[in-house]
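The complex appears here minus one protein chain, its other protein chains still in place.
As written, the chains take the letters A, B and C, and residue 1 is the first residue of each chain.
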């Protein structure tokens, strides 16, 4: 921790900061510069609330040196984490994990057509939402438990693993019974009690980046899950919110290689919500794989124009199947399989 | 709803859109322009998912005409909503509602000193958090029920109303028993199940704007609460997240007069979290009142440097008391009292 | 300057950084922490390109301690700068400087009506653009020299000072001959050659904040002007670009007190471009004055619906005149005059 004093800080103010640091059982090293005094702090700064220090009289600002997350850090665990879903299906290894299916579970026919299509295209994990967070209270909010059952039944029939969202601490048990991966949506990335509770299960959790979360906050959110005992976290970049309105969100792809440097956790990309335009989905999946994504979460719907949720960003099975073929040489070019 | 077709949309695509609109029992009016066809839709578009339309072949984009919120809209209810907390304390009327106190409830002495100070300065509503959402899992998370009890006991002794945050659906009952206003934090503005559940109580709810929420989403979040039966919503602007890092968040004050034009709900301002700097709190409170805010939620702590949470943005009782005096002529200048 | 090494930086890498710092004639102080080594640098870091250091092997990041601007800094000059326009008109003193008039100079009648109106309302400085930066090449770009002449002639007749924009280094001379304040628009805040050239004149310069500029970059832009010999810089907050689309830009008003703490330069606010809505102009002018703005730059147009530029954000003379009356008690409440 580096404490920068104001230019005209008084001697007594500097001394008080030094004392405070000592009371925290850390070692202060005052450096008297040409214009300002800086106090470097030696020791583990993580348990210290930097605001304690920055609110002391005479302090201008405090800069932290250590990354605030530990369990998620590449410095703590060097080798890549590989999440094992059973039956040879993994996320984080050499094989790129494709997760595809409709945004929302709607009915048997839709699920059956979708499952067949994604399976044939080579996918191992099916997506489908039973609980849908909706900006407007007048929109379709999902089928709930009936949706979970339909997802599980259909996926089993086709030998697919499943991923589905959980929005409420009261639903964790039932969702965990029906799905292989618990998805935490972008609006809940900092719903800390939800993170804690999924942390108490051992189920793999896919954590979507908040639409205005920094990478640091994203990794700290994963830390909330891991600290409660669940190391099986998959990160998901899904686009951030910016001033640009042509695309729904802005897919900040540099997050992928950056997170792989900072953390050992696998990171996948959602090209559907990040762009909001079917015509941009295929190019952004290619870009994601090229820069090292460990997987893709994509909306595929047999009839986008009839979808009950986000139909305008889903691609059709034919298109998806053609794309999967195009991805093979691309994956090979970056030394991955698909 | 206005449906803009692509430049080279085929006749069959246009016809399909027209049919789809008719099936929704709305009236399509096709307009054949020089370059594109536009289909205007007459009727109540709110129950329609615009994504259904925008995913039809040949559609370029869909623009909605009606505001997506109803209950929160000034068009639905002309006169200002005034929230009554009992004992003559209101939010939304001519008198500006000051809510002051520490960020987190810590101990008896801190609460007693704070309550005394804010009461003497003329405040009627005391703040104090018992459940604290924290970015890092290693930070102080609040005293929970013990904190609620301490807040209630201290406030009662001084004849103050109370406001405190609720983060979890499972805690709504206990929080509602101990506080006069339920606060929904910025990270939970789109925690829809939490909104629904507080909507089922009749307790006044203070809803903080999400740090990257548009004004439309902010009002739609209040709609989630109102639609479930609770009309007592107080909106709170607390700064948005932008590229600027000198201040913690950017207080987008134009939200205040804008929301007052769009909605009948009262709107207050939190100058502490929005700036993150005590030296900016007083000027921003003045600015808020000058542009029409119905109240202020401010961190006041007897010993900011010892605070367990966000001490670096709290102001001291002496400073707050002086400020309250300065606010009187200012409030009068915009025809309000304080 | 604080240099944070990577966790596993090698000894030779640390030594090379120390040597490099010494070659720059600064004093390195290595601090060996529990996880990382930090090298504090003592001396004037400003002439050093931090990227030199951050690109050395083993360096994780570099944090600067001193503010990068000097001439604009409050630390360099304690007392407020007051810009003297002659005839008793100033910017930066106790009296709030109102600058009002149409966005673009259009014709004699429009200018005469505007000048009369703003003069009668108590304004001392008239605005009017002769060169207009326009996003689309198909929009009205201003009358050029004829516009400058019309502005000067009309203002003189009414005893008003003038402000107008200069966009091109080749126009500085002619603009300086016709106006009292040279305005640098938001899109040119980092047009460094333009800043340099206006820095070589002694004319007061109003520098608008770039719509995505940080406060640091804003002050550094003023430094470009001052370093070339012109200390007469007036800063202007005009809103920043964010994700929110309800208002044209977001007026980040905390910039006003923040800049007054960091710098001695006067800062004014443009409520017209920052909101883009006439109905928000009056409340935001009030808020600006309440938080300490030294002046206001506002679009007033006798016939907004016929304006050749930005008519949708101008207010009418009647409305402006009424507002000026309302501002008097408000200014008094914050110990200013208007």
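Throughout what follows, a residue touches a chain if its C-beta (ideal position, glycine included) is under 8 Å from a C-beta of that chain, and two chains touch if they have at least 3 such contacts.
Just so it is clear, the model here is predicted, and its values are computed rather than measured.
*Asks:* The chain left out touches which of the shown chains?
*Replies:* Over the full assembly, the chain not pictured touches A, B, C.
*Asks:* Kindly state which of the options A:29, A:215 or A:306 is in contact with the chain not pictured.
*Replies:* A:215
*Asks:* Which listed residue, A:280, A:298 or A:314, touches the chain dropped from view?
*Replies:* Spelled out, the listed residue whose C-beta touches the missing chain is A:280.
*Asks:* Which of C:177, C:193, C:261 or C:337 touches the chain that is not shown?
*Replies:* Of the listed residues, the one touching the omitted chain is C:193.
*Asks:* To test your reading of the contact rule: which positions on subunit C touch the chain that is missing from view?
*Replies:* So the residues of subunit C touching the unseen chain are 20, 46-47, 49, 51-52, 54-57, 68-69, 133-140, 167-170, 187-188, 190-193, 211-212, 217, 220, 223-224, 227, 241, 278, 304-314.
*Asks:* Even though one chain is hidden, which residues of subunit A still touch it in the full complex?
*Replies:* 212, 214-216, 240, 242-247, 250-254, 256-258, 261, 274-275, 277, 279-280, 283-284, 286-292, 326, 329-330, 332-334
*Asks:* Tell me which stretches of subunit B touch the chain missing from the display.
*Replies:* 2, 4, 7, 29, 31-36, 38, 40, 42-44, 63, 65-66, 75, 212, 241-243, 245
Heads up, the rule we're going with is that only the chains that are shown with their structure count from here on.
*Asks:* In graph terms, with chains as vertices and touches as edges, which category applies: line, ring, star, complete, or other?
*Replies:* Shape of the chain contacts: complete, all pairs touching.
*Asks:* Centroid from C-alpha atoms only, then distance subunit A to subunit C, rounded to Å. What do you get?
*Replies:* Between these chains, centre-to-centre, one finds 39 Å.
*Asks:* Please work out the Cα centroid separation of subunit A and subunit B, and write it as a whole number of Å.
*Replies:* Taking the average C-alpha coordinate of subunit A and of subunit B, the gap between them is 26 Å.
*Asks:* In subunit C, what residues contact two or more other chains?
*Replies:* In subunit C, residues 212, 242-243, 245 touch at least two other chains, as defined above.
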